[in-house]
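Omission of a single protein chain aside, the complex is shown with its protein chains in their original locations.
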Amino acid sequence: MIDFLNALTLLANYIIVPGLAYGSQLALGALGVTMVYAVLRFSNFAHGELMSFGAMCTILCTWALQSFGISLTILPTALLAIPAAALITVLYCIIINYFVYEHYREKKIDTNTYFIVSIGVLFFTAGLIRLVIGPKDQNFSDGVRFILKARDFKAMTGLNEGLAIKTTQGMTVVVTLILVAFVFWFLNRTRTGKSMRAYSDNEDLALLSGINPKKVILITWIITGILATVAGALYGLDKIYKPFTFMYLVLPVFASAILGGVGNPVGAVVGGYIIAFSELIFTFAYKKFLFYILPESFSPDGLVQLLSTDYKIAVSFLILVIVLLIKPTGIFSGKTI
Amino acid sequence: MNLKFRKISLFLLMTAMLLIVGFLQSWNVALLILNMCIISAIMALGVNLQWGFAGLFNAGIMGFIIVGGLATVIISMPPVQETWSIGGMGIIWGLILTIFTIVLSTLIWRKTKNLSRFRYLPTAIIILIGYLGVRFIAGPAIDAIEGFEAAKTGYLGGFGLPILISWGVGGLLAASIAWVIGKITLDLKSDYLAIATLGISAIILYIAKNEDWLARGVKNVNSIPRPVPYEINLQNELWFQELSTSLNMPLREFSSIFVKLCYCGLFLTVLIAFLWLSQKALFSPWGRMMRAIRDNETSARAMGKNVSKRHLQVFVLGSAMIGVAGAMMTTLDGQFTPNSYTPLRFTFVIYVMVIVGGSGNNLGAILGGFLIWFFWVESEPIGLWLIDNTTSILGEESLIRAHLMESVAHMRYMTMGLILLLVLRFAPKGLIPEEKL
Partner (left out) sequence: MPFLIGENMIGGYGGQNILNGCTISVDKGEIAVVVGPNGAGKSTAMKAMFGMLNLSKGTVSINGENMEKLKPQQRVLKGMGFVPQNNNVFTSMTVEENLEMGAFIRHDHIQENIQQVYELFSVLKEKRFQPAGELSGGQRQQVAVGRALMTKPEVLMLDEPTAGVSPMVMDELFDKIIEIAETGVAILMVEQNARQALSIANKGFVMVQGENKYTDSGQKLLANEEVRKAFLGG
């Protein structure tokens, strides 16, 4: 019985807790991608860099707050910095939309050209980030590191295995829940949110109904900017902020969006968690876990790991390929919000 | 007529810029840039096939370039006898089992059509068993290989064949990977091709970084054999010494220039061959059909054209060219360094080349390759010079000046982004626009 509890704790510590946190970050990222896709109808390859941009703004605002001696004592100061950072990121999105995307939307350009355009934006944003904050890693988490320390957990329960919950992990999940709930409330309950869905569903009819496309697009970028900032900041807080990683983060983010059904917000969130948990389940070394649940004579020699952690990225790719082969429209058959 | 004049003057301008570098900096630098320009031009030609001819967006160019690099290591490095004897058999059996698994699972997939949705299960089981089997057989072998003198070798080495062969092999490898990706994604919306290629390029990068038994991973493979003579050997040759004195050039500098010229000759041969092929393709019925499909896929389909097949062909061909260019680049570098590959540099810059040069026009792609690579290299000295002069008012001690000087290397990303956006907006056809048929 104790062994079983130990095994469970092991899973909770290495898969469930980090999976929830990472899944939340992916969900927020995928939600942003899906919003842009649903309203502007293109896959925004620059979304990873947008997340990076949001994280960078959060770091800069955190430093500014810290230099004034403001901190949240227990929680990371970054939490206070996120709103200001989101504001900057939203402004950036709006500027980019005004100078770049708007032109192509008015000309009703094809999807392929949109790719190239979003790559131009990606390049520019990546350069801007490196210019402002440099290519180096930044650690900007402060406050109490753990909600629950592994040692305390062991002392509390008397188990061999510890369960640690980082403050950033707890914060990630809570913030994501609030933000996702807000976005869904906005889309389904408010007039403006409904008009966004209408525009995404049937552009011509929306125009006929007097829905202003410029306003819809503006609000889309506002939401996308906020989502990207929060996703990027939480990802940076939870791990470490590395400007180079965001280019590849696009992959699991897109995989999440496609798995759920591109353009479907529920799908994006569900997809995010599925991708996150699959990555962890596929790359977890089950040696210790099996040691607890199997009789002693059966315990394995190797790590019992399906895939080396270096190939995390392959998991999202694999899922992507499977989705493309079996059901390209994704679980929730997306297209519109 | 106008277009012809434009082409000639643009290429003359490009030549002039290279000459200026030769006179101002050094001929070595100029040739170094020229060689990479040629390689970039080949990559751009490949991407132009995919993007310019057919409108396919391949976001995984980097992956195909790495595959080319891997090919040079596998083909040209001398085999490491010890690791072969420890783990060679394990690897070979692993490979055989991998191929067997792939063949068996495709067979099962094809034969179980009547099972509809349930056919995923047997296929998945076969793949899983195969995968675990490969891990079981090859795993210990890999550990043994990687453990053997890890600092010096720790990998199997290659076949010790002439490196020029690897250029072809690189192309073939890239083509086969492209075929698989194309089969899966080309029938779907273009977004999926983009994201799948981005994914496969990331996986290839991680393989190159982590599979030490294959090409030493991040420990790099150095001193890859050359297709051209070594400077030191040339310097000892009598005829070379005589040539050097007759040309009135210092021996060391001349040997280095001579080697670069040799590379240049090889690369130019490939470039001209590929250009000839691409031109042939563009003006053949095949190329016309390809463009017709790009411009109006629905009507092309309605006319009974096999769009998927055409797309697959052009995607594979383009990727093969990129693979060859990747092998050429590693050959020129003389080393394979997985850490140096990034999507920005090796995927998206190539798009800037094609778009700026003129997508759909082979000469345009080549010009774009030359021009963008030139600025990619020279933007740093030019940028430094600009910042140095414009910020000198701020004084030597200025923090802003120091920060700008420090980050000038990153300026090129922003510049590339700006160039791409500006060209797309104000000259979407590029410098040498596509020619009407």
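What to note about this one:
All chains are identified by letter, namely A and B, in their written order; residue positions are counted from 1 within each chain.
Basically, contacts are C-beta pairs under 8 Å (C-beta built on N, C-alpha and C of every residue); 3 or more make two chains touch, one makes a residue touch a chain.
Since the model is a prediction, treat every value here as computed from it, not as a measurement.
In terms of the touch definition stated at the top, the absent chain reaches A within the entire complex.
Only one of A:211, A:307 or A:331 touches the chain withheld from this view, namely A:211. From the options A:117, A:131, A:164 or A:198, the residue with contact to the chain not on display is A:198.
On the side of chain A, touch with the chain left out of the figure occurs at residues 191, 194-195, 197-198, 201-202, 204-211, 335-337.
The working rule: only the chains that are shown with their structure count from here on.
Touching chain A in their complex are the following residues of chain B: 55, 57, 59, 120, 139, 184-185, 188-192, 194-196, 198-200, 202-203, 206, 209-210, 342-344, 348, 351-352, 355, 406-407, 410-418, 420-421, 424-425, 428. By the touch rule above, chain A contacts chain B in their complex via residues 43, 45, 100, 103, 111-113, 115-117, 119-128, 130-131, 134-135, 244, 247-248, 250-251, 254-255, 258, 262, 302, 308, 310-311, 313-314, 316-317, 320-321, 324-326, 328.
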